[in-house]
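Left out: one protein chain. Kept in place: all the others.
Note that the chains are named A, B and C in the order they appear, and that numbering of residues resets to 1 at the start of each chain.
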Amino acid sequence: MDKLKVVTIGGGSSYTPELIEGFIKRYEEFPLTELWLVDIEKGREKLEIVGALAKRMVEEANLPIKVVLSYDRREALVDADYVTTQMRIGLLEARIKDERIPLKHGIIGQETNGAGGMFKAFRTIPVILDIVKDIQELCPNAWLINFTNPAGMVTEAVLRYTNFKRVIGLCNVPFGLKHNIATQLDVDMNDVTLEISGVNHHIYVTNAYVKGESVLDKVIEKQIESSEEALQMNNFTAQSYSPSFIKGLGYLPCPYHNYYYFTKEQLETELEEYKEGRVRGEVVKKLEDELFELYKDLELRVKPPQLEKRGGAHYSDAACSLINSIHNNKQDIQYVNVRNNGAISNISSDSAVEIACVITKDGPKPITVGELDPRINGSIQNIKSFERMVCEAAITGNRELAIYALSANPLCPSATIAEVVVDELLEAHKEYLPQFNK
Amino acid sequence: MDKLKVVTIGGGSSYTPELIEGFIKRYEEFPLTELWLVDIEKGREKLEIVGALAKRMVEEANLPIKVVLSYDRREALVDADYVTTQMRIGLLEARIKDERIPLKHGIIGQETNGAGGMFKAFRTIPVILDIVKDIQELCPNAWLINFTNPAGMVTEAVLRYTNFKRVIGLCNVPFGLKHNIATQLDVDMNDVTLEISGVNHHIYVTNAYVKGESVLDKVIEKQIESSEEALQMNNFTAQSYSPSFIKGLGYLPCPYHNYYYFTKEQLETELEEYKEGRVRGEVVKKLEDELFELYKDLELRVKPPQLEKRGGAHYSDAACSLINSIHNNKQDIQYVNVRNNGAISNISSDSAVEIACVITKDGPKPITVGELDPRINGSIQNIKSFERMVCEAAITGNRELAIYALSANPLCPSATIAEVVVDELLEAHKEYLPQFNK
Amino acid sequence: MDKLKVVTIGGGSSYTPELIEGFIKRYEEFPLTELWLVDIEKGREKLEIVGALAKRMVEEANLPIKVVLSYDRREALVDADYVTTQMRIGLLEARIKDERIPLKHGIIGQETNGAGGMFKAFRTIPVILDIVKDIQELCPNAWLINFTNPAGMVTEAVLRYTNFKRVIGLCNVPFGLKHNIATQLDVDMNDVTLEISGVNHHIYVTNAYVKGESVLDKVIEKQIESSEEALQMNNFTAQSYSPSFIKGLGYLPCPYHNYYYFTKEQLETELEEYKEGRVRGEVVKKLEDELFELYKDLELRVKPPQLEKRGGAHYSDAACSLINSIHNNKQDIQYVNVRNNGAISNISSDSAVEIACVITKDGPKPITVGELDPRINGSIQNIKSFERMVCEAAITGNRELAIYALSANPLCPSATIAEVVVDELLEAHKEYLPQFNK
Partner (left out) sequence: MDKLKVVTIGGGSSYTPELIEGFIKRYEEFPLTELWLVDIEKGREKLEIVGALAKRMVEEANLPIKVVLSYDRREALVDADYVTTQMRIGLLEARIKDERIPLKHGIIGQETNGAGGMFKAFRTIPVILDIVKDIQELCPNAWLINFTNPAGMVTEAVLRYTNFKRVIGLCNVPFGLKHNIATQLDVDMNDVTLEISGVNHHIYVTNAYVKGESVLDKVIEKQIESSEEALQMNNFTAQSYSPSFIKGLGYLPCPYHNYYYFTKEQLETELEEYKEGRVRGEVVKKLEDELFELYKDLELRVKPPQLEKRGGAHYSDAACSLINSIHNNKQDIQYVNVRNNGAISNISSDSAVEIACVITKDGPKPITVGELDPRINGSIQNIKSFERMVCEAAITGNRELAIYALSANPLCPSATIAEVVVDELLEAHKEYLPQFNK
């Protein structure tokens, strides 16, 4: 049996059992021999709990997959075939600050493309670039599947600031959209394909097909009838788009667009949560503690159903599916973050975009999108430009650029607030941001 | 002496005396023989006041310029060499609604790229397209110099929805920036040239030169020392950019960027004005009434200095300067709204942009800008996309698109509010919007 | 059983038996109910022979496919699902002139992208545009699969000069390349996919994959070892690329590149053929006569093997395969002529290109190519520009443009010769070129 080795960095994550389940389900096609779960010393307790569960799951499935726990990333990476990254620098405590500090000053934190996402990028990008260096040395033919958020910016940073090509950014939002569209139309999810245009957490469904026939009109109609359904996610309350809005747009927005089209309402909700000590990070922390309690139970030998309630549900499953399609050259269509290469004509060829790709053993091949419709071009370009500024600031440690970038962010209504928020977050995350403390 | 005929549509405007002064000043180079001031019947009183002043000014200057007042646009256009448009469909009453109705619902009206600008575009674009039809029939070699706001959208609409090429959109903002930069650096304004990137009322100074040498660093420095000066305009209070913001941006924003980088503060100011019945339109109306009182004075034989306090000051002078440069093939650099034609690589070639052009007898020739820096790309693309949606809705009368477009506008924080505001404005301006009442 | 109707215009072609065989082979997946073979009165004899063979073949296969012979295109098109075009305006006599007249003046005729192709385009494009008009009226949801040469220009003309979107240009060259690569590497052809860049009859294999793994290096190596094999076609003698050439190029050229990289040698060969009365058209005519003799044989109830020796072998099979993939939304990768839409960044979005596409029920979706490598950009752009000029001249009947276009063609070494050749061909084909006789 050939060696087939996957390394998961941030292995102590509560999502790991889903990943294990994903590999178990696909074992016949993807005969994994070694799964290395890597974490840092600080995460030892969690990794041990999750690792033990992982081993019980494999045992229960009666499969010859060797699960290895490691605190030495470089040792783990040697000869890896696939590397997945799902770490959270600074843990949930950092996320809670990412959310509470902006809210304290009256703006949404937003852990992906807002102030929170910016600082998550600042903490994460230098680490990812280090990982890439290790991969280039220790397993240069491996594919790096990143699902650490902000996945768009992380992919952008690797593509723009390294010469490593084998990186794919992955998100569960397209998966969710596809799933919900299938449900709404009452068709098999496998028969659905989408045309996706945009960047991570800021995509539009610009066409949808059932068995290859366009059903965009029906999807729009369904969306109008019951506006929230297709856009529902676990991690926030959907706002209700009016029929006029959807007709005017003519496409399907993604759940995260709530932040941009309903900034006011979203902010009000979050301020409420802020006051009550239940911003998303705090909620997630509680959920995680509960999950880890569950995971400790030696009787538990499968992924517990509670995990599916998380915002990141299906992330790991999407990752397994992607890895499987690469490995077996399935040439199916998946929606990932890749180098644009001209697929969207009016976005720089060097930038990361989230679009439909044919997944092959040689990686994802983007299907051409063409020029973006003005209905979606403005907002996509706006977020893409924000991402690029954040990546630059993450690498150079340019505080002024960070302040300017947040001032230009659609969730921030004042340059004055931007400056206060950036400075306060820089201080709060100081230990994780050496690039800003030169 | 050869005939040289200029037709000014919206001749009854309070800005007309500046235009007259501009032609008088340039008479030697630009020997105007006929100036037709055209207005609609409803504007007869104003046109007669302004027209009489115009005649006195010409008389005072002792020049053989024939000033003709006309209420018949087609008669006026015959064989015109230059046509300028400065009309205000629905008069200031309409502008006041454009501002008050959005503010009533807690959003900024903004008469150029916000809800107000959208409705000004809806009222103006069909009229401009009619004028273009007349020009194509009656004076096809004339240049159309439009300074009716929103000048960017009006130019976009002519370029995209007609086959008339000889249109130029004109704005006084670049003139103001150039003037203020010269003042700050204490140099002669004629020695200053700028690199401008963007769309009307949303431009950045991406480079500035004195006698051809780049002084961007100095301009940035001066801006940091005394942040408001270069960005001051008559028509609104400048907010104060922090040094960090300006360093982060690295370019000079334009006065209208206040709306986007200080949305919160701007809104607060305007809500105050709203309550006190002194939104910009109301202030302007008062100013205009005072001006017309002045204009009635038979002793007044020159442009009164009070006119320069208006937001639109220098507009007409900029127009005269542009016309003069075309006429005499001056090949100087001016900043106008023209077909992009690839000058900004990542904006559609067919779109209008506001950039530095060499002004020749064959029209403005854009100087290449290249790909926009992410620092400014997002916001420029956002406004450009908004402009394109507004133009489409102005022509098709698509209410849903108008609602979606306003939802996507950076000044509007909620799709719910967008719908209410659009519907209320559609009702308020019903008589001027036949395209929406099909 | 649902109706499933295919209409083949130019049904009397000698290639039709291959098409019939293709549909018979795929009957289970593609249950064709009606096949209309359409031709003009002048082609009645041939259509009757081929039609009778087609009926015998269907009978032999024992399938319920109705074969209808028709001389009324409009009657045939009603409610068609797929329309294929394989007609030859002016028959082989015209092709012989396309080849002999240029050779008489010392230049290669080249029936696709040379003088011959230009005149074939001039004869064909007006007819195709008429067919498109009929399709838009009588069966607007049908797909038009064109394999009439010059397929690239025909597709370009439909895309650029009509608003019909459902057109696909098809060629057997990519099929041949794929087949030969599979043979060289001794792998199953179904495991091979290619990255193709270019325009019809002017493509390069810029990557090749076996089961998704890039084997470009191996293909290049094999090509160097045995230079002609992968580039062999039935219809002309392959020249032998040197190892240095292939290493310098780094990609695989297509068989038609012989004309451009070995113009001198190719011309010498053709001048020989010209003198001996066996230019390709003459050879084909002889082959065709022999085929029709065979087809008359009432005992013949299958496609005769002799047909495979033709240059166009596999054309019809490629067409059946394409139609089948559309019909069944196979999402496999095929190589067709489609609207570029930005897939190749430096070719106009509106132009036809020949590239790898995912074939879906909604048509082919191009896989992004990006910017062309300078190694291939020059020659591809050169032919693409030639194609566009020819399309324009075909529609406007602009003789001067035809002369200029041929002067700019890489096969024509002198503008003086170009003018003589164009004028002589215009005269020779006068009856088929009403657009030039205005």
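Here is the rule we use: a contact is a pair of C-beta atoms (placed from the backbone, for glycine too) under 8 Å apart; a residue touches a chain by one contact, two chains touch by 3 or more.
Just so it is clear, the structure is predicted and the values come from calculations on it, not from any experiment.
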For the chain not depicted, the shown chains it touches: B, C
Touching the absent chain when the full complex is considered, from C:K42, C:K66 or C:K247: C:K247
Candidate in contact with the missing chain, chosen from C:E45, C:E400 or C:E431: C:E400
Absent-chain contact - pick from C:R100, C:R388 or C:H429: C:R388
Where the unshown chain meets chain C, residue by residue: 239, 241-242, 244-245, 247-249, 260-265, 267, 346-348, 371, 374-379, 381-386, 388-389, 392, 398-405, 407-408, 410, 413-419
Contact set of chain B toward the excluded chain (per top definition): 193, 207, 209, 211-214, 326, 329, 331-333, 341-345, 349, 358, 360-362, 365-371
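Basically, only the chains that are shown with their structure count from here on.
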Reference chain C; chain at largest CA-centroid distance: B
Same vs different contact residues, chain A with chain B, by half of numbers used: same
Between chain C and chain B, distance of the C-alpha-averaged centres to the nearest whole Å: 54
Overlap residues in chain C, where contacts from two or more other chains coincide: none
